[in-house]
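Yeah, one chain of the complex is gone here, protein chain that is, but the others are all in their spots.
This part shows chain A:
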Amino acid sequence: MVQQAGAVTAEDGAGRANAKSSLMRSPQFSSFVILVVLLVVFAVADGNFLSPLNISNMMAFLPELGIIALGMTLLLTAGEFDLSVGAVFALAPVVVMLLVQNAGVDIGVALLAGLLLCIAIGAINGVIVTKIGISSFLVTLSMLLIVRGAALYITQGFPLKSWDQPGFFVTLLAGSFNIGAFRFYTSLWWFIGLSLLAVYVLRYAKLGNWISAIGSNRNAAVARGVPADAVKIWLFILTSVLAGLAGMISAFRISAASPVAGTGYELEVIAMVVVGGTALTGGRGTILGTIVGALMLRAIRNGIVLVGVPGLAYNIFVGVIILAMLILHALLQKNAARS
């Protein structure tokens, strides 16, 4: 009976006998298989794919989009999404660095200001979506324009001059360390830690039950006393804050803040999430799937360069693979429903 293992509930199934088969049919599992296949294909096609340098490179980029994808997964599970994350990714570091470089504000205070800005953006998104009842597509699309426009305007369109003062916060967000021949950034720890937290919340905590219920049938959740609007507003805030955090990590890593950073990230992040098996319509979310999705998109972007696909043709491949994944999920789900 428990065929759609994609749902949060499948893992605590008492039907141990079919737990294995339900896992095999789950969307995150099929994504995982495809990820492995892709990794093998790239590794065979190009010997450098699994080289320490290349793996280190992939692991440097992975957390930046991956962290946003965690927030987006929770938001999508609750039935909403956020198109303004790419713009927030740019605005937060731009504001922080302007405050430090031009206004002489202490970096800690500037980061706090950046955090408050992200909270405000998320709260505005959430309040308009829930209290005024405009779809999150329209609200966050407008917010994308406002936030991106603000980043461009306050910088006059120029990237900020480089940031070369190491310090506690830089080490905390973008410090690096070596393990053998591999070079990792502290952002990887952030991604791992936040992932564990997100898995816990969505699958095991009371809040996760609420999030899934809200996305599955909002009226039913409200009728049971679940504060649906408040949960959604907090998820919008969380997603914005994570986008800002990712932006800071990226800016510290490359020692610069650009007003056009993160352009198109919103769609890339949503692609990671749905490729992992989270339903765009809400109710069914999987953090493990999102991690697989984030790894997959990272590997694809990296791998197709190595195997020699012309740069301008990247997106064709990325699009085709995403589409193939979604078709696969849909077919699997149809199958599950029939049997």
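The rule is short, and it goes like this: a contact is a pair of C-beta atoms (placed from the backbone, for glycine too) under 8 Å apart; a residue touches a chain by one contact, two chains touch by 3 or more; residues count from 1.
Here is the rule we use: contacts and distances are computed from a predicted model.
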Identity of the absent chain, which is to be given by its UniProt protein name, from "Maltose/maltodextrin transport system permease protein MalG", "Sarcosine oxidase subunit delta", "(2Fe-2S)-binding protein" or "ABC transporter related protein": "ABC transporter related protein"
Omitted-chain contact residue, chosen from A:R148, A:R253, A:R284 or A:R298: A:R284
Residue of A:A220, A:L280 or A:L331 in touch with the missing chain, whole complex considered: A:A220
Chain not shown: contacting residue from A:I55, A:L98, A:L188 or A:L207: A:L207
Positions on chain A where the hidden chain makes contact: 1-4, 7-10, 12-15, 200-201, 204-207, 209-210, 212-213, 215-217, 219-227, 279, 283-284
